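The complex is shown incomplete by one protein chain, all other protein chains being positioned as in the whole.
Showing chain A:
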Amino acid sequence: MENLLNHAPCGFLTLSEDGTILAINQTLLTVLEYDTDVLIGKNINHILTVPARIFYQLYFIPLIKADKPVEEMYISLQTANGEDIPVLINAIQRKNSLVIDCVLVQMHKRNEYENELLIAKKKAETALSEKRQANKELEVALHKLEMKQKELIELNKENQKFKLETQMELHLAKNIQETSLTKPIFTEGLQIEAFYQASSELSGDMYGFYHINPNQYGIIILDVMGHGISSALITMSLQSLFQRLILNGFRADIIFKELDNHLYRLFQENDETWHYCTAIYLFIDTDQRTIEYINAGHPPGLWQNSTGEQLELTSTSPPIGSFPGLTFKRRSLTYNKGGRILLYTDGVVDPYDSHLLTSLLENNQGITLTELKQKLVQLMKDEENGYHNNDDQCFILIDLKGVEEQNFCVK
């Protein structure tokens, strides 16, 4: 029997109560590559790896001391040559003598299998924790998104409120701007009608016509570059200036020089806000039957006499505020019989379609000024379908009444 145990297909070990090796079988010695007499009397630590020594203290001893069997405990042995041998150990303390009997089975193959299992388990755990982490992050992201959405909704509300307020302000400003427009004139000497429409709430266009003396009229139309609020502000500052100058009866060239100086003063400190302005001014004397005019870079005004002959009041100088040191020259023409004048800004028709205006005037000589205005408005509406008009629109129509003979010429 003793011999059977010595060569049994498992390791056998007897330990004293404090872990001293009392007996060891040949099978285990062979595995550990030791001779019997070397190990007898040594502590079991001698054949354990360092981790196994700790594990032995933490689990093996308490179990034995609590009189419980050690079952299938996995530990690693260390051979004489420092090689690790994974084993399963079963142990029990004998009731009478307190020595501990241990059976050890090598588990190389099972160990590898368990290693694989552990690797797979760790992978699964990592995947699970990654998934949890990803879920957490998603939740955080979702929460953030919801907060952002709330913020956006709040902002949107504020925006909406701001937009409403701005619209009201703009509407008020539009009213103010339109209030500053002069009313139609209908006298013995002439009749004036006008049309005014901003592309947005506020316009960069402006006109004015003034009865200076019983027989003298000043008529101006201007277009500040661009449109919207900035252009409208400049327009309004020019309007207050030209109204004063015209009503005081200043000569056309002086009026233009003053407007030019005004723009120059406005923007001399700040190039970024620089704006220029095109304008036509007519000074009409219905007694003398003279028209004096200056066109500063503006689309030509149209004169049509009573027989339908037309003349363009073309540009006489660059736009106001465009170059330093501009001079403005007047031109004048006389008329005996009556005629019609059309002044307009470039938003009225596509610049390439100006022939539409000449033919409109030509084909409608017999109708009243009010009817002509309606036809022109209709033309603009028709044109808008093809020509995407995003500009301010403004025009003035003037009917001049004359004596029998029609006669006009440019001096």
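What to note about this one:
Basically, contacts are C-beta pairs under 8 Å (C-beta built on N, C-alpha and C of every residue); 3 or more make two chains touch, one makes a residue touch a chain; residues count from 1.
In the analysis below, contacts and distances are computed from a predicted model.
The complex appears with one chain absent; UniProt names that chain "Sigma factor SigB regulation protein RsbQ" among the candidates "Aconitase", "Sigma factor SigB regulation protein RsbQ", "4-vinyl reductase 4VR domain-containing protein" or "Cell division protein FtsX".
Within the whole complex, the absent chain has one touching residue among A:Met73, A:Ala91, A:Leu104 or A:Ala198, and that is A:Met73.
Among the residues A:Phe12, A:Phe55 or A:Phe195, only A:Phe55 touches the chain that is left out of the figure.
Across the interface with the omitted chain, chain A contributes residues 17-19, 43, 45, 49-55, 57-59, 61-63, 65-66, 68, 72-76, 111, 114, 117-118.
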